[in-house]
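Here the complex is missing one protein chain, while the rest keep their positions.
Showing subunit A:
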Amino acid sequence: MFAAIARVFRTPDLRRKLLFTLAIIAIYRLGVYIPAPGVDYSNVQQCLAAGNTTGGLYQFVNLFSGGALLQVSIFAMGIMPYITASIIVQLLRVVIPRFEELHKEGQSGQAILTQYTRYLTIALGLLQATTLVSLARSGMLFPACDLPIVPDDSIFVIVLMIFTLTAGTGLIMWMGELATERGVGNGMSLLIFVSIASGFPSAMGAIATSQGWGVFTGVILIGVAVIALVVFVEQSQRRIPVQYAKRMIGRRTVGGTSTYIPIKVNMAGVIPVIFASSMLALPSMLVQFNTGSDGTLPGWAMWVQTNFSGSSPLYMATYTLLTIGFTYFYVAITFNPTEVADNMKQYGGFIPGIRAGRPTAAYLEYIISRITFPGALYLAFVALIPLVAFVLINADQNFPFGGTSILIMVGVGLETVKQINAQMQQRHYEGLLR
């Protein structure tokens, strides 16, 4: 293992890529600690120390930005606008026929779609920056803290802050793209990985100090078990055998090989969980907006607050159902059996025992819907871990080992190691992991 790591650094090409990625990550983390202009840094720190943030959606977004959001730093938006933009563009494929056309066009169409995503990212970044700055200005960001976060709130400074935060969003996006292009792994997902991982030590420390070392050890053990489970399920796939007919193209024989279509148990990744939790954050946001100035709540808001806050059974049930529903929805969007069947037919491939064309599509659809069921249950289970932990040991909502964070961490980690492996096998035949 260690010899393999040493070998990674002895390969000049790979070393350059790794160092580039590390440099990008370092710049990103550095930017998280630079406050946006106009923000009083010491006041923000005092408010942060006082705790009691608004929770809910902010907590979730804060997780993705690695704590930058609540510090109102120049990278406060983090990678979230890009994630939202790419989800929106992907979903619009179902709604707008032109997007679907572009997607099918191959490389050039994809490039145009990516360009749309980038414009949308800047637009969303502008929107979210405006929201954040107005929240910070009115003191809504830290309701329990009455120190002014933005001391000089003239319109000029406010506009300047919004511009700076938007430029920060763009810069993060570009850094992610650079890391994808010249570094190891996918830059965007690595930046998310770093943001989430940076919250780990403090979360673990909080558990250790508030719950004692016994609970701490328990949490670590559960964490290792969950990671093992996630790795196991992420790697498991069903292989549908495909036989390609031998053909003559010119003077060459093509095909005649047998391969397989790998169908992962969890094809949807973490996105259903992200969807479900952001959907469920909406009711509590509504409550927040409807809270009167003296802290009283209308009747329905009371009901929502008791039934849709973290640990209530109704919340958990809705969360599970939404996650399962979104898993099916997302798999249906990303994997199109008819398209795959048509492609196979075009290149003379068939699944042994199944006729090409429509029977193949039906067969693929049958397999997909069956294999997605355990995948959806697994996703719901992993997503519920932090909620259950919340009840059992009174942990923070951002319980480190569970839900979105663990899925993203493991997913990104596996992907990156796989890419390093592939790079190494070009030279040495022996990868980082066997």
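The rule is short, and it goes like this: a residue touches a chain if its C-beta (ideal position, glycine included) is under 8 Å from a C-beta of that chain, and two chains touch if they have at least 3 such contacts; residues count from 1.
Everything that follows uses one rule, which is that contacts and distances are computed from a predicted model.
A chain of this complex does not appear here, and its UniProt-recorded name among "Multicomponent K+:H+ antiporter subunit A", "Aspartate carbamoyltransferase", "Protein-export membrane protein SecG" or "tRNA threonylcarbamoyladenosine biosynthesis protein TsaB" is "Protein-export membrane protein SecG". Within the whole complex, the absent chain has one touching residue among A:21, A:65, A:186 or A:277, and that is A:186. Checked against the full complex, the candidates A:156, A:232 or A:300 give a single residue touching the omitted chain, namely A:156.
Interface note: of A:113, A:406 or A:424, the residue touching the hidden chain in the full complex is A:113. In the full complex, the hidden chain is touched by subunit A at residues 31, 34-38, 40-41, 74, 83, 86-87, 89-90, 107, 110-111, 113-115, 117-119, 122, 156-157, 159-160, 163-164, 166-167, 170-171, 173-174, 176-177, 180-181, 186-189, 192, 267-271, 334, 408, 411-412, 415.
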